[in-house]
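Left out: one protein chain. Kept in place: all the others.
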Amino acid sequence: MRHVGVVTAAAFLLLLVVAALFPRLLAAGDPTATDPLATFLPPDSAHLFGTDQLGRDVFTRVVHGARHSLAIGAAATVGGLLIAVVWGLLAALSGRFGDAVLMRVADALLALPGLLLALLVVLITGKGVVGATLAVAVGIAPGFARVVRAQALVVRRSGYVEAAIGLGVPRPLVVLRHVLPNTFGPLLVLATVTLGVSISTGAALSYLGLGAQPPTPEWGAMLTESQGFLHLAWWAALFPGLMLVLTVIAVTVAGRHAQNRSEGRYAS
Amino acid sequence: MPPSRAVLAAAVLIALAACGTQNTGGGGGGQAAKPATSGTLTHAVNEEPDCWDPHVSAQDVTSFLQRPVYDSLVYQTPDGALEPWLATKWEISPDSKAYTFTLREDVVFHDGAKLDAEAVKANFDHITAKETNSQYAAGLLGPYKGVSVVGPYQVKIEFDRPYVPFLQAASTTALGIASPATLKAGPDKLCAAGDGSVGSGPFKSGAYVRGQERTYTKNAAYDWAPKSAGHTGPARLDTLKVRFIGEEATRVGALTSGQVDTASAIPANQLGLLKADPNLQVLDKQVPGAVNAFYLNTKGALFSDVRVRQAFQRAIDIDTLVKSVFQGLYQRAWSPLSPTTPASYDASLENTWPPDPALAAKLLDEAGWTGRDAEGYRTKDGKRLTVVAPIYGEASTFSQAVQGDLKKSGIYLELLASTDAIEIGGRLDEGRYDVVELSWARGDGDILSHFFFSDQTSKNSGHNFAQVTDPQVDAWLTAAQTAQEPARRAAEYAKVQKWAIENAVVVPTYVDTQNLGASKKVRDLRLGISAHPEFYGAWVEAP
Amino acid sequence: MSLVEVADLNVRFAAGRVHAVRDASLRLEPGRCLALVGESGSGKSALARSLLGLAGPTATVTAGELRVAGQDARDFGPREWRRVRGRHIGLVSQDALVALDPLRPIGAEITESLLAHRTVPRSGARERVVGLLTRVGVPDPEERARQYVHQLSGGLRQRALIASAIAAGPGILIADEPTTALDAAVQARVLALLDELKQQGTGLLLISHDLAVVEALADEVAVMRHGVIVETGPAGRVLDDPRHAYTKELLAAVPGGRPRASRGRPPEGEPLLDVTGVVKRFAGRTAVAGVDFTLRPGETLGLVGESGSGKTTLARVVLGMARPDEGSVLLGGEPWSGVPERARRARRHTIQLVPQDPLSAVDPRWPVSRIVGEALAATGVPRAERAARTEVLLERVGLTADLLDRRPAALSGGQRQRVAIARALAPEPRLLVCDEPVSALDVSVQAQVLDLLRRLQEELGLATLFISHDLAVVREVCDRVMVMKDGVVVESGPVEDVFAGPVHPYTKSLLDAVPRRARTAREPAQERL
Partner (left out) sequence: MRGVLTRLVSAALVVWAAATCAFLVLQLIPGDPVYAVVGSDALVSEEQHERIRAEYGLDQPLVVQYLNYVARLATFRFGDSYQLQQPVATVLADQLWPTVQLALAATVLAPLLAVGVTVATSGRRNWPRRLSAAVELVVVSTPSFWLGIMLLTIFSFRLGWLPVSETGGVASLVLPTITLALPIAAVLTQVMREGLLAALDQPFAVTARARGVPETAVRYRHALRHSALPALTMAGWFTGTLLGGAVIVENVFARPGIGRITLQAVGDRDLPVVQGVVALSAVVFVAVSVLVDVLYAVVDPRLRRKTGVQAI
């Protein structure tokens, strides 16, 4: 049972990656090509998901949109992770004062809702794909940083790090050999689980008009565009949203699977 | 700058345009029984004023929503004629530099103060005071010199040079007359609506919840409506409520589900729905002033070449796009002015510059844009043919349709949409754009001055986004501001329109049209000159 | 009449894939105690739980006979089981801190037992709770009843747990490792309480891996291994004259049950480690309050004390992992404490740690070869020689080369500890600090590891600081012993002297509290003294 779910999720993710890398394999058309004479066509054999208010093919846009939605989520997760690793490790390894300062900053940022933090970042960067990606990254970084720090502290006080120090292994080497990899492992799993959230948040920013801009076929942006025409073309809102939901589900299922596996590996 | 944000004003003299199928007066169906003199009407608008002080705000919606509270010296009828309101009469000096108004003596503000010459002077002083930071009203006064009290009920406004458009300006809400006591209350209070808004209008300002609703209550003492208002004495409605619903689908839903009685700015694609509903009626009116158009930055690197401008002008299949996006309900524009703009529209421009992609291609080839990149856009020296278009707010469906259409000609229209005034304002002031798309409603051909007079640059707080600096154009516009005879002004304005099209400094697209959805129970509601509803005479049939 | 009769009981888990208990038979009588003995995973608990119908939702229990309180329990549904639980059989499990609901006052927990079987009306419950607490020896019962588990001391909590188990007056009490989590002194008092209950007529099923505890209480003993009862009989007979090979092995492995290593003359020479006046404080608490001692090459010093006495902190100071607030540590005659890490690094290899929990002491991502290899590299063994040296080290600690590529998670507890020892030996240290090196291991494995440590000591002439709370272990491996309490050494001297004639009352109480094996261990020890 469980395996059916994981396999389905993996297959779907694979399809998404194909859509993101080689969208033309799945939908040959131009996602931004408008056709004033073919607006609001319901789904049929010519337009699998129908057309939107500009006569663009929704299926083509959904397929090509995978690239943008996934890219924002993935880049933000990686970015957030990088910020967090530097931040958390600095805190864990820089003595009491540095630790206190860095963690108080994280506390202060954590006191703000992630979305608000993201909005603040968008204020600086301006809206657009890059801005939204950075915003999501910064939004998840403080939480990650705390995890990194906590994990790094656990590792730093662990028997094997003490043993290495006890063997006279130089400190930088200990950090490189033991602290970093053992901190990073659990974090990677966490990142997989977070990826779904990042994709979702990125799409939310686009939905709020702060991320990808029209005519980019990003799913969140497509939802905003179609919201005004719900009564005329429900399909233009249904399919991008559905893809978003399926993607997040697939990523979550895959992430949880990875989490279970890694916990199994480290625990027993 | 979408049309909704533009400021509406009106024409000085006669309304010329009678546009085919307009239905500007409401009443729906057969003769009404006796009009009710009580009741509540709820109206939905798409926008909410940031600041409610019409002397300060540049927003169209402020003018519209404060109209029930503030009266003006002059009233402009829906077809554009000017008639006495708070002023019983006026005299214009022969040199068109001085205007003397004689005021009604029976007008009482909501706070009990009486209208007199001092009150009017206080208003003009407030508008032009530096501290007011007026964003629009002061600009409407143009070459304003000063105001003086001539008698207890006589006041004189003077200008540095002839300024004929002033009389029409005096009819706008932006130059509405507030109770002088409230003008001293400070910007906070005036901006905040509620009890800060005290005028002499048929409705008093009532409860206000930002983001949600504003209430108006009947001014029972009202007895100074202009002659053509369609009604006399106090307003018929006891209460008027205005709800702020920005989301189009939601606004329409609120109307169809009966949550509101009327809703303005109904998008064209929703009109079919409303017209099919037996309980609803649709009022529409073409907005006067500058139509929705692209202004091409003639000082920019790209569009300083007239061939590229002409290519842009002829590449767009405007007819098809307007028909598609607006479901055949909007009229395609041929001139920068709306046909409903009184005494200025040049109808001879119609059909003179049809879409011609072949010509556009030829012109672009000549201009050196011969390369093609991977996405099919034209390039020159490896650089893509990109037309930067800053947009305040969101890119409209129409803008996107144009974007899609231009792609066919290898032109990339980059829509930079933002509500960030810092970014957009900076861009416009510094000339970092190729086109600006906007409409700017005003019932007077003088709107052309805002767009084409050489000193009306963005930096100088004007709207000369095409960056036109042509002495000939300036001369025509000055002549039009000086002449008092409508026909002479119309002739001057026609020259400007023709010049603008021929030099491809502007690409007019469609005539902005107000569509108002209303329950059939709403009676005697009419669209004013600004194409906004006038609630004074309206009433709602008992269910 | 028997209170419980079981014959041919089988317990299977995970759809039959795990056969936890095979064909077990036993009977419980009033006023008698049956002890189930075996190492962890032998099926003791599964057997005991199945008598309550609590073997778990995934368990399948079948039996030739299963009579509880005179009824055939084989076809019991949930309702029937409920009537038996608490009313006829009570359960006392290991650690009261988690075995009683931490979110409810203990009075409420005991009341729940009372009301579950309507033994008293609700109005009378309060009085009964006080009575029960008094009976199990809890002082100030009225006040204690309102307290939560975490507010009680270890002994009081366990008493409260017993009170809740006997509240509805069961004829049988299942005591599953009832004293394991307790310090020695408290352990003795709880055992006394259980004994008292037995005297009053309660039948006891005692589950324990600790033979000393078994000997103190049991009338009969059943020895379990891999789910099978391999030997059963009267306690005296089984413990004194074991017949099954496994029972013999088990008894032989018990520390203190084996002869002390005979040592040559006390070691001589310059002290390798010289600790003077070491004080270490943490946030206002003094963990180590002025300790002095020396350690010579070849000597084994035991460090004894209950948890929180400062043993581990002292060890960290000795290892150079913590900086003493006062005092000094000399290693090989040169300053070891209070010098920068840079200066210590070159000498670090001389002193190595054998940790308590080897799993957390090795990098979970690394295979054995790399774990040992790192230690070799740190002491400058060239890369080319490392593989060969690693194999030699593994052989020395009794491991085979086929484990080289295994990760720690894939090793058994004993194997992991051997790997940790191999790593400690790799840099050729002169001093080993063993911090509770066997307390995480099963008894039989304990014995093997202790043997290994002893052998290595002799072969390599290592000095050892041996930390343990287990007096039997210390007695077995150490030359000298120091007893620590609240950060202070209260008594020290040769092991024989201290154990035979403790001077300090605390040492006395520690020794008295150990439930010693009366018949096998005490006599030879006395003989030697």
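Each chain carries a letter (A, B and C) given by its place in the written order, and its residues are counted from 1.
By our rule, a contact is a pair of C-beta atoms (placed from the backbone, for glycine too) under 8 Å apart; a residue touches a chain by one contact, two chains touch by 3 or more.
What you see is a predicted model, and the numbers here were worked out from it, not measured in a lab.
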item	value
Chains in view that touch the one left out, judged over the entire complex	A, B, C
Residue touching the undisplayed chain, where the options are C:L3, C:A35, C:V136 or C:L161	C:L161
Hidden partner chain, touching residue among A:F12, A:F144 or A:Y207	A:Y207
Hidden partner chain, touching residue among C:G38, C:G86, C:P178 or C:G227	C:G86
Omitted-chain contact residue, chosen from B:A192, B:V306 or B:A479	B:A192
On subunit C, residues whose C-beta touches the chain left out of the figure	49, 52, 54, 57, 78, 82-87, 89-91, 93-95, 98-105, 109, 112-113, 116-117, 146, 148, 150, 161, 164-165, 167-168
Residues from subunit B at the interface with the omitted partner, ascending	1, 5-6, 50-51, 56, 58-59, 130-131, 133-136, 138-139, 187-188, 191-192, 209-213, 243-247, 249-251, 253-254, 257, 259, 392, 418-426, 428, 438, 459-463
Interface residues of subunit A (partner: the chain not displayed)	104-105, 107-116, 119-124, 126, 196, 200, 203-204, 207-210, 220, 223, 227, 230-231, 234, 237-238, 241, 244-245, 248-249, 252-253
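Following the convention adopted for this analysis, only the chains that are shown with their structure count from here on.
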item	value
Rounded Å distance, subunit A centre to subunit B centre (Cα mean)	44
Mean-CA-position distance for subunit C and subunit A (Å)	47
Touching residues (chain side subunit A, partner subunit C) in the complex	158-160, 162-171, 177-178, 181-182, 185, 265-268
Interface residues, subunit C side, partner subunit A - complex	319-321, 341, 344-349, 351-353, 355, 357-358, 360-365, 374-375, 378-379, 409, 420, 423, 426-427
Contact footprint of subunit A on subunit B as seen in their complex	247-249, 252, 267, 269-270, 273, 317, 320-321, 323-325, 394-395, 397, 400-401, 403-405, 407, 415-418, 420, 423
